[in-house]
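Left out: one protein chain. Kept in place: all the others.
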Amino acid sequence: MITIAGLTRSYGLRPVLRGVDLTADAGSITAIFGPNGTGKSTLLRVLATLIRPGGGTVSVAGCALPEQSEAARSLIGAVLHGPLLYSELNADENLRFYARLYDLPAPTARIDALLERVGLTRRRRDPVRVYSRGMQQRLAVARALLHQPQVLLLDEPYTGLDPAGTALLDAVLREQAQSGAAVVLTSHDLEHGLALADQVVVLARGRVQLATPSHEFTPEAFMARYAEVVA
Amino acid sequence: MKSLTWLNIAAAALLATSLALVWFAAPLEASMGAVQKIFYFHVAAAWVGMVGFLITFVVGIIYLIRPNPKLDWLGAATAEVGLLLSIITTVTGSIWARPAWNTWWTWDVRLTTYTIAILIYVGYLFLRGAIEDPTRRARFAAVYGVVGFISVPLTFLSIRLWQSIHPAVIGTATPTSQGGFDMAPIMALIVILAQVTTVLVFAALTATRYRLLELQDQVDAQRALALQAESDLPSHSPATASVAK
Partner (left out) sequence: MKRYFKVIGAVVWKDLAAELRSRETVSAMIVFSMLMVLVFSIALELNRGARESTAAGVLWATALFSGTLGLNRGLGREQDRGTLEGLLLAPADRSALYFGKFLSSWVLILAVQVVTVPVLSVLYNFNLAQPLVLLSLILGTLGYTGVGTLLSAVSAQTRARDVLLPILLLPVSVPVLMAGVQSSGGALAGEPWSELMIWFSLLVTYDVIFLAVAVMVFEAVVGE
């Protein structure tokens, strides 16, 4: 579903990604770990078609980037650092706006179902500016799922979520993987990520230092390995 | 020695020769006196400056279709030199206006268009200075180099239309009075020489500026390599990291 080979990318003069190789299959969850500033966000932004790869080959949902970015966009859903929401509009209006951008045929039923799924049905008429950080994050997830993407990219999606929100997002991501989507997320919580994901990846110094199935590790072993790889 | 150095030497020599000819060999024009000597380089600076902006425009279009940093360096260089020549044009034009039309400033079509063009390309340089990422800087500069240049003929047209309704020239002479002197053969020769000189000076300055931007890019690339080498080392050993710098 996602195939990356030799991906490089600099920001201005600073090389951030320096030859990333990675694959993520349909129906699986991949968790990417790594210290701050190692290019996790950059990697997701390349996959989301927001920035061009500097070199190497990238294929997302069968589309080569950057050549087929246009086609890829309708197959990709993304939760990035910002919630990508308009604070003056309410939850309903935000989703309706994005539904029109994605040209969804029957948005109302889809929006109702998603708001119900993320537990915002009661607050759907409130403007987003009065939402808590966690509620905004739930709505951001609903926004990303709107067009039933085949590839779901999430940049530190658990920030700001309370335990209930975390459990909800876990369940939603598992559902997405079960229905055949490739889910890729970045996280700083090693233990939680290991438990959730099928594949764990450690990114450091602009390269993939480790990419293995998560069942190969106990949490303790993984933490030790992570410390070793990142040092 | 490098060809760039030879170009600079040739441009400097030719500039000195033609200036000397303008000052000492060219006859004093009867009705306007010494100020008429501005004319030689005023006209040359005017059209060569506009050619500079034209190159920035063309190079910008090519860049937007097929990005290449060399095009960006060239566009930046010609915009800078074009700006310099336009400022020379406006200043000499204004000095010309004083005896010819009895005022330092007139809303003459050409003078005004050049002044607005100067403002556009000052904006172009501002824009370049406000962006750090080289590719983004190149892209945005290309866009503004295109948009800015397209507005120049429209500005010229609108001022010309405006002029035809409100004649703005103060004093006795008409705006065409600059053609109103007789040209001796020696003057015609110096006119041609001044054009050639200005083109050569333009080429030399552009090539030098281009070379500087190229070198700047190489320095930046070296720095990027150093950064890369630094981050490859274990982060907790500052002693080795500082060696890499």
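All chains are identified by letter, namely A and B, in their written order; residue positions are counted from 1 within each chain.
Just so we're on the same page, contacts are C-beta pairs under 8 Å (C-beta built on N, C-alpha and C of every residue); 3 or more make two chains touch, one makes a residue touch a chain.
No experiment lies behind these values; they were computed from the predicted model shown.
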item	value
Candidate in contact with the missing chain, chosen from B:K70, B:R136 or B:R223	B:R136
Given B:L119, B:A188 or B:L212, the one touching the chain that is not displayed	B:L119
Absent-chain contact - pick from A:T49, A:Q137, A:Q199 or A:S214	A:T49
Contact residue for the chain not shown (choose from B:A20, B:V91 or B:I150)	B:I150
Contacts of chain A with the absent chain, listed as residue ranges	48-52, 70-71, 73-74, 76, 78, 80-89, 93, 97-98, 100-103, 127, 143
Absent-chain interface as seen on chain B, which is shown	64, 116, 119-120, 122-123, 126-127, 129-132, 136, 139-140, 142-144, 146-148, 150-151, 154-155, 157-159, 161-162, 165
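To be clear about the criterion, only the chains that are shown with their structure count from here on.
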item	value
Inter-chain centre distance, chain A versus chain B - centres from mean C-alpha coordinates, in Å	49
Interface residues, chain B side, partner chain A - complex	132-134, 220-221, 223-224, 227-228, 231-232, 234-236
Sites on chain A touched by chain B in the complex	10-15, 18, 205-206, 231
